[in-house]
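Take a look at the structure set out below.
The complex is shown incomplete by one protein chain, all other protein chains being positioned as in the whole.
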Amino acid sequence: MNITVRIWRQHDQAAAGRMVSYKVDGISPDMSFLEMLDVLNDQLTAAGDDPVAFDHDCREGICGMCSLVINGIAHGPEALTTTCQLYMRHFDDGDTIDIEPWRSESFPILRDLIVDRSAMDRIIQAGGYISAPTGSAPDAAATLVPKKNADRAFDAAVCIGCGACIAACPNGSGMLFTGAKANHLGVLPQGQPERHERALAMVNQHDAEGFGGCTQIGECTAVCPVGIPLDVISFLNADVLSALPRKTD
Amino acid sequence: MSTGNVAGVRSTAARSSVALHAAMAVTGLIMILFLLAHMYGNLKVFEGQQGFDGYAAYLREIAQPLLPHAGALWILRVILLASVLLHIFSAFTLWHRSRSATGGKGGWRYETTKNRRGVQRSYASFTMRWGGVVIGLFVIYHLLHLSADVIAPGGASASPYQRMVNGFQIWWVVLSYVIALIALGFHLRHGIWSAFASLGANKSVGTRRFLNQLATVVMLIILVGFLVPPLAIFAGWVS
Partner (left out) sequence: MEPLFTVGEPIQDVKAPAGPLQDQWEARRFGAKLINPANRRKLSVIIVGTGLAGSSAAATLGEAGYHVKSFCYQDSPRRAHSIAAQGGINAAKNYRNDGDSIRRLFYDTVKGGDYRSRESNVYRLAEVSSAIIDQCVAQGVPFARDYGGLLDTRSFGGVQVSRTFYARGQTGQQLLLGAYQALERQVSAGTVEVHTRHEMLELIVIDGKARGVVVRDLVDGTLETHMADAVVLASGGYGNVYHLSTNAMGCNTSATWRAHRKGALFANPCFTQIHPTCIPVSGEHQSKLTLMSESLRNDGRIWVPVKAGDTRAPGDIPKEERDYYLERQYPAFGNLVPRDVASRAAKNQCDAGRGVGPGGRGVYLDLADAIVRLGRDAIEEKYGNLLDMYQKITDEDPYRVPMRIYPAVHYTMGGLWVDYDLESSIPGLFVIGEANYSDHGANRLGASALMQGLADGYFILPNTINDYLAKNPADAADSSHPEAVKALETVHERLNRFLSINGNRTVDSFHKELGALVWEYCGMERNAEGLEHAVGLIRALKDEFWTNVKVTGTNEELNQTLERAGRVADFFELAELMCIDALHRAESCGSHFRTESQTDDGEALRNDDAFAYVAAWEFTGEGSPPRLRKENLEYHNVELAQRSYK
C-alpha cells in the first residue's frame, strides 16, 4: 500500500503548527497504524528531518498513551479500538489520512502529536480514589459485593484515561472520564462513605481545568476505545445533585 | 477531598457545569409543561370563538377570589419568565465554557474536513444553541403579536380568537410559525432526553433508549398539537 499522510507538525508549545503532507510507501495491511508512523519516521530520519513525535507505549490498547485524531475521529475509524490497535487493513491504497493531536484548551500541545494530559491526573487527585491507607484493610471477603455491582464497577473502571472523549466532544467536556471514575467507586460498598464528596470534588476540578459541560450528545462514548457507557455521566450528575442541598456536615 | 472543607466544595459545585445543566433541565421541563398547557388552549380554537375566548378569560379567573384577577396567571408568568431567563443565562454560561474549552471552535476544531459531524452526532444535538436563539426570537415576536397585540398582522382585535384567526390567514405568518416549530421540535428532541440525563435519570442502556423515545413522542405531540390550529385556519376550516 502507498498512502499519503497529512500530519500536524508543531515544534513546541509556543510555536505555531501546521499540517504537512508526507508520502509513505510499501505499507503492509498487517501493520498497525503506529508501525506505519514508524516507517515514516525511519524515512524522515534517513533524510535528516525531525521524526514525528507521538505518544505511544504499550501498543496493546491498555495504557492509554496513544492519542491520535485520524481523519477527524479520535483513535480513528474503528469502534472500540485505540490508535495502537488500529491496523492498516482498514485503509485503502492511495488514501490520504489526516493525523492530528487531541485538541482541547486543557491539553496543551507539547510537540507534533503529543499533548499534556495532566489535567486528567488532577481530576483523580481531587477525589478519584477511596481513602484506604495501606494496612488498614479488613479481610477481602468481609464485605460481599453483589456481582451486579462488581460488574458495573468494572465496566466503568476499564477507562484507560486516554482522553479521546475530551478530544471528540464538541464541548470539550471531560465528563465521561470523570463519570467513569465516580461510577466505578460509587457503586462499590467500599466507595460509599466518600461517594458524594468525591463527586463534588471531581466535578469542581473538572470545571477548574477548563473542560466544558456535558450536553449529552454521546460523541464521547462513540469514540471511547473501551466502550465506557454514557450513563456514567448521569450517575455522576445524580451524585453531584443529591450532594448539593445537604447541610454542612 | 483532602481539604475537608465540604461546604466550600459544595458552594463551588453549585456553580459547576453539572448544576447549570440541571438548572437548564428543570427550567426546560417547566417550559415544556407550559407548552403542553398552551397547546391545549390552542386546540380550543376548534370550539369556536366563544369557547376559545372563554378559556382565555378563565385563565385570568383561576383561584379567584383567593387571588386577584389574573393573579394566578401572573404567578405562572413570573415562574415562566424566571425559567426562561435562567435557561438562557445557563445556556450562555455553558456555551461560553464550551467555546473556551475548545479554542472557540467547538466540534470544528480540527484541521481536517473529514467527519465534521463526528461519529454519531444527531442533527438535533447539533442545533441546540442556534435553535434556542431562533425560538427565543420567535417567542418575542409571538408575544408582541398574540399576547400584547402590538403588531397585528391581519388586523388587531380585542378577541384573542379573532387575533389568531386574522393572523394565520396570512401565509408568511403561518410560515414563520412553522419554521419556529421545526426549530422547537429539534430543540425538544434533544432537550427532553438531555434534561433527564442531566438530572441523573439515564441509568442504563435501556433507560437511555426509553428517554430518547419519550423525547421523540413528546416532541411530536407538541409539534402536531401546535401545527393543527394554524394550518386549519390557513386552510379555511376555522374562520
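For reference, chains read A and B in written order, and residue numbers begin at 1 within each chain.
Throughout what follows, a contact is a pair of C-beta atoms (placed from the backbone, for glycine too) under 8 Å apart; a residue touches a chain by one contact, two chains touch by 3 or more.
Everything numeric here is computed off the predicted structure, so don't read it as measured data.
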Check: Among A:72, A:191, A:213 or A:229, which residue is in contact with the omitted chain in the full complex?
Finding: A:191
Note to self: I need the residue numbers on subunit A that touch the omitted chain, in ascending order.
What the structure shows: 11-12, 28, 30-32, 34-35, 38-39, 42, 45-46, 48-51, 53, 55-65, 78, 80-81, 85, 87, 89, 110-111, 114, 116-118, 120-121, 124-126, 128-141, 143-147, 150-151, 153-154, 157-158, 160-161, 184-185, 188, 190-191
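What we mean here is this: only the chains that are shown with their structure count from here on.
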Check: Within the complex, which stretch of subunit B touches subunit A?
Finding: 1, 6-7, 9-10, 12-14, 16-22, 94, 97-98, 100-103, 106-107, 109-116, 118-122, 125, 128, 190, 193-194, 197-205, 207-208
Item checked: For the subunit A and subunit B complex, residues of the former touching the latter -> 6, 8, 19, 69, 71-73, 98, 100, 103-106, 126-127, 131, 168, 170-173, 175, 194, 197-198, 200-201, 203-204, 206-207, 210-219, 222-223, 229-231, 233-244, 246, 248-249
